[in-house]
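For this view, one protein chain was removed and the others were kept in their places.
Each chain gets a letter, A, B and C, in the order it is written, and its residues are counted from 1.
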Amino acid sequence: MQTRFHPLPPILKVENLSISYATRYGEVEAVRQVSFEVNRATTLGLVGESGCGKTTVAFGILDFLGPNGRIVEGSIKFQGRELVGRSEKELRILRGDQITMVYQDPMQALNPSLTIGEQLAEVLIVHRNIPHAEAWRRSIEMLERVYMPDAPNVMKRYPHQLSGGQQQRVVIAMALLNNPALLIMDEPTTALDVTVEAAVLDLIAELKRDFDTGIIYITHNLGVVARICDQVAVMYAGELVERAPVKELFAHPLHPYTQGLMRCVPKLGITKEESRLYPIRGRVPAPQDRPWGACIFAPRCDYATERCRNERPMLREIALGHSARCFYAGEIDPSAWQPSKEIDLPVVEPRAASGYGTVLEIENLKTYYEQPSRSVLSLFGLGKKQHVKAVDGVSLRVPRGITVGVVGESGCGKSTLAKTIIGLESPTAGVLEFLGFDISMPVTRRDVKLIQELQMVFQNPDSTMNPAYTVGQQIARPLQRFKTVPPHQVYDEVIRLLHAVRLDPSYYDRFPSQLSGGEKQRVGIARAFASRPELVLCDEPVSALDVSVQAAVLNLLLDIQRRYGTTMLFIAHDLSVVRFFSDFVAVMYLGHIVEFGSAEAIYAPPYHPYTEALLSAVPIPDPCATQKRIRLEGNVPSALNPPSGCVFHTRCPRRNLLLDQGKVCEVETPPQRYNTEQHYILCHIPLEELRKMEPVITTL
Amino acid sequence: MFVGDYMTRHPLTVTPDTSIVEVQGIMAENNIRHVPVVEKGKRLVGLVTRQNLRISPIELSSLNVWEITRLLSGLKVKDVMVRGKDVITATPDTPIEEAARILVTHRIGCLPVLEEGIVVGIITESDLLTQLTNLLGLQVPGWRATIRVPDRAGEFAKITAAVASRGWGIDAAGSLPTPRKPGYWDVVIKISAATRDELVAVLQQIEGQELIDIRATGP
Amino acid sequence: MAAGERTLLNTIVRRPSRWRRLWEGVSTIGRSKTAMAGLTIVSFWFLVAIFAPFLTPYGPFDQDYKLQNAPPSAAHPLGTDHLGRDIWTRLIYGARLVLIMLPINESLWLPGGIALWGVFLGLVTGSVLGLLGGYLGGWIDEVVMRLLDAMMAFPVILLYMIIIAAIGPSALNIVMAIAIVGTPGIARLVRSLTLDIRTRDYIRAAEIRGESVWYVMFHEILPNARGPLIVDAMLRVGYAIFAMGTLGFLGLGLPPPSPDWGSMVAKGRQYIMAGSPWAALWPSVAIASLVVGLNLFADGLREELARYR
Partner (left out) sequence: MAKFIVRRVLLMLLTMLIVSVTVFLITEASPGNVARNVLGIHITPEQEASFLAQTGLDRPLFERYINWLVGSDWRAATRIGMPLTRITTPDGFQEWWAVEPDGTLIRWKLQGDDLIAQRRQPDGTIVETKDNARWQIRDPILEIERLEALRVELLANTYLSEADRWAILEQLERILQLLHEKKERVEELAVALEQPEAALEALMDPAALRRRDVFEQAATEIKEDEILQALVVAQELAQSPEGEYQIAQLRAMARRVAKAADRIKTVDPELAQQMQQAASSLEGNDPDTAHLILNAASIRLEGFMAGLSALVPALESNDYTRVITVLQDMADPAKTPLDEGQQRILGVSLKRVAKALKAADAALSKELGRAADSLKGGDVEAARQALAHAAEMFAKSSETIVRTRLAGQARVARTFWGVDTQNHAVRWEKGSGKETWVFIVGTGWKAFSGGPVEYIPLQKGLLRGDPGMSLRTGRPVADLLFIRLRNSLVLAGIAFVVVMPLSLLLGLVAGLNEGKLLDRVLSISGMVFSVTPEFATGIFLILIFALWLRWVPGATVFGEQAPWTRPDMLILPVLTLTLVELGYVLRITRASTVEVMKAAYVRTAFLKGLPYRRIIFKHVMRNALMAPITVIMLHVNWLLGGIVVVEAIFGYPGLGSYLLASALFKDFNAIEAGAMILVAVAVGTQLIADVIYTFLNPRIRYT
């Protein structure tokens, strides 16, 4: 961007915007007096936990609030012109032309029964009145502009034939076709894998520069904000609580909520021994329960005073360009903050993986799924059978009492590994021993004593509990089934477990629909620990939770693990969480463990090239940190037909480190190279070369 | 240095049916003087400037205050704008000096920039003047030196060679024939990596050239 | 202060108890005009069915030879049929057969009408088949689905006709026929619900506890399929009444002289062109209103449930 004498007016100026919905509780205000500006070629990040009204603001700008929503007051000035009160027809001309939007789930946002080309071209045809062929040509150009491989062909395909990353590129191309002045992006990368996310974020940054477009970027991920935003607006419970340039915000968060959010996020490169996660207590109030005439954050605020509870603070500018909605903004010193006693913090001490013996021993484990062939012959049981090699030769030893994290992109086989261990899938080959017993059979044929020792915590809080039973019944069931305690003590034991997961005994009679996501997850944990298992598998237990809840659940897990001395296998795609939570980390790619080692070892050179790429893709919640920019090309290959030799060779950015430019990778399976006794890398590149790599992340 | 790089993208536009009262408001609020008029598909149909909106008092003098109000509220952009065929436009690949020439020769204040008939931007006098300041390095802090050189091939190379030999870089440069002194050109360079004394020492040593002025400029 | 905050938080977090939820459910129905209209019609028929003997001075088989095909009058509010029987009396006794009593033989009857029993039995078999197919998958699913496909491919009416023609038209047999015909639809619904529910994590949780297949099916899955099943069952009761009427009309209903609505229409139809439409009209209205009522109720309920999901 070139500098100017005369500053141009902001593209979008939102003032005192309030939006309400008609619900069964009456008219409920979802967004209350929000003000912000978006300038040309800048990105405004709209951050906050779910339910804070971010998306409502986005749809409010386009006045697309559905039949029961309406703008109560406020003004939205787009390029100096008021949008509130415009007719549907006038808005229609703006939508898709001057103001466009990119959505969270690209698959849902694209019409499944129209080709990509039709959906792209019609934007031009409608807004530009140009012939079809011309529109088609320009659409292809735009697809190429967003680095879509094989654009002319993509135009003829249907959405489901593209991968998630490609779909998101299509949606972005669609949004940019008319060279809009304002682009609203609603969590555009949340559904994507971390490596794809990184590529999409790069693309967004580049497009912002080239098109002079003002961007509103809605996200809950502070790392993403730090990476691509220029300005940040923090929303809480429908109100804007803080607004600042990105570096300023991260350096000096003024509002207690912003400060709290930052304390919830695990920082990459810091272990659990070094850092703590401090969850914000309580939860975001539902729109109908929000207090008027008080600070909306007061019930959860550590600094709240009588004034906060009786008077509503206004958004006021504390420093240049930095505003906060807090009476005490600027007076509060975040570094002097002390956790209140209401938050439970686990005591964490470092542990080594020795001396206690092995809980789980996996040797060359393979789990294949049969894939029905597409030929007519398969009807008669003929035809070649194909196998999805979900787990393809994994060896892993889990010592007692420690946590092993498993990371990798989706489709790398980490969930299948968990299912195989727990007994929901049968291994195709290999050794699977738990406490010295063979468990390579489905769970139904395992001894009940072994089942009891091996439990699991699940990802999705909404489906982790059976909606038909109360909390108590669900926790009691494993107690009854495994006869952990005598029948008459079951109730007491359930109450004890509820205490252990910091839930009030009154929760005993509640139904899952009455619980929040974090509470459900707590019940899930209580249920998993009810049988006092030796090993607990955690399959992405926090990835569906908001950051503050995530912090609380992570703390809880750490605490319970310490108290029970449980061994854990922690599966996640978020490297910072894994780093925070695990003692050892296994990096998986296409059914193989490509690197294994202690958490510290994984996050410092030597890296496996894949680990390196993963690390460089992780969004870091620190705008000042620098990160190597390594981007993987293409998609994860199909596990039906994995690449020969090293499975990673098709995407490996480091093959040129080898003398023969990586020919050997295509042919030979890479050797396990041991860096230390407990750290190995599966790569053809010699360790010396790998050690020469620079750390991916350097914090200033 | 083409118009496409320096124009203002996403210019504010109005439609032919916008009332002039509203246009006036928009201009005042955003502090602009030119608004392209577009119809469906962002196709240019005209241009409104502040001049167009000015109504001569003579025209109004015969009317009473109610009639004026009614007249004004009824007036639409299409009644006052410069019609499409009369609007002079540029394309994104027009060189900026060409754009400046057009502005000067036609004595106008702005050029809507069209790409395939669609308004993609607008370039105004002030945009061009901004670029003049950039051209001469006003936007970077450093030393602005004016050197008078004879109108001969290789003179500019002497300057760059001298600067490059010290490992400095030229942040901006420009040259014009010296006014009222034929056979000479004034070269302006902007250097930020050196101190004033170092720079003076180097520039003064160049044979056949004269350091006329050196001063610190910056934003 | 901290304690005070706790209570504030608790008031926000506190959710209604079980009774409260039930009351909310009832008031949900109350909110929907559609559901209320349906409920009114259905309750009307239930009430007249229950109190039938008190609502008419005649018996359903009493004949009056002097008054054949009479139009409505004070003595016979809806008129009489071709044998001089009071149509109102036969209608409300017919409602009993549909809704509140299932005659097994001349002296024994079970509570719950033919339509209700038919749907109930269909629910039982359909649920078991659907759960088996949906949860176990594999060849069991394949077999179950092929069987259901074959039954679904059978035109419903033909299936009814053949079943009733084969096993003869008695109340119990009509119940069986309704159950048999209803089974595939219910099984498919349960199967699709099961396919959805079985992907949930709580099913995983039960499985890794090593729970038996039956426990998972009947304790973990079935309770969660309840909601859609209840709505579906309500619609199915409507269809069962529809089917009963159709069977009666086609001469496959309860053997005469039972006050079967469909048979009443079939008999009455013969006198329409002779100028006495009452005997055909009223039972038609009765069936139509009851089925419409049930559908209105189920629709309204479904809509209200969907609206606040």
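Convention: a contact is a pair of C-beta atoms (placed from the backbone, for glycine too) under 8 Å apart; a residue touches a chain by one contact, two chains touch by 3 or more.
The structure displayed is predicted, hence computed values, not measured ones.
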item: Touching partners, among the displayed chains, of the absent chain; value: A, C
item: Residue among A:8, A:30 or A:110 touching the omitted chain; value: A:110
item: Touch with the omitted chain, as defined above, among A:25, A:64, A:147 or A:674; value: A:64
item: Candidates C:30, C:168 or C:255 - the one touching the absent chain; value: C:168
item: Which residue of A:17, A:174, A:530 or A:551 touches the chain not shown here; value: A:174
item: Positions on chain C contacted by the hidden chain, ascending; value: 34, 82, 146-147, 149-150, 152-158, 161-163, 165-168, 238-239, 242, 245-246, 249-252, 262, 265-267, 269-275, 277, 280-281, 284-285, 287-288, 291-292, 295-296, 299
item: Positions on chain A where the hidden chain makes contact; value: 62, 64, 67, 92-97, 100-101, 103, 105, 108-115, 118, 122-123, 126-127, 158, 160-161, 171, 174, 374-376, 378-379
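By our rule, only the chains that are shown with their structure count from here on.
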item: Gap in Å, rounded to a whole number, between the CA centres of chain C and chain B; value: 80
item: Complex interface listing, chain C residues touching chain A; value: 2, 5, 8-9, 12, 15, 17-18, 199-202, 204-213, 220, 223-224, 226, 308
item: Interfacial residue positions of chain A with respect to chain C in the complex; value: 24, 282, 285-286, 289, 299, 340-342, 422-424, 443-444, 446, 448, 451, 454-456, 458-460, 463-469, 474, 477-478, 481-482, 509-510, 514, 524, 527-528, 531
item: Chain B residues touching chain A - in the complex, by the definition given at the top; value: 5-6, 8-10, 12, 26, 29-31, 40-43, 116, 118, 120, 126-127, 129-131, 133-134, 139, 219
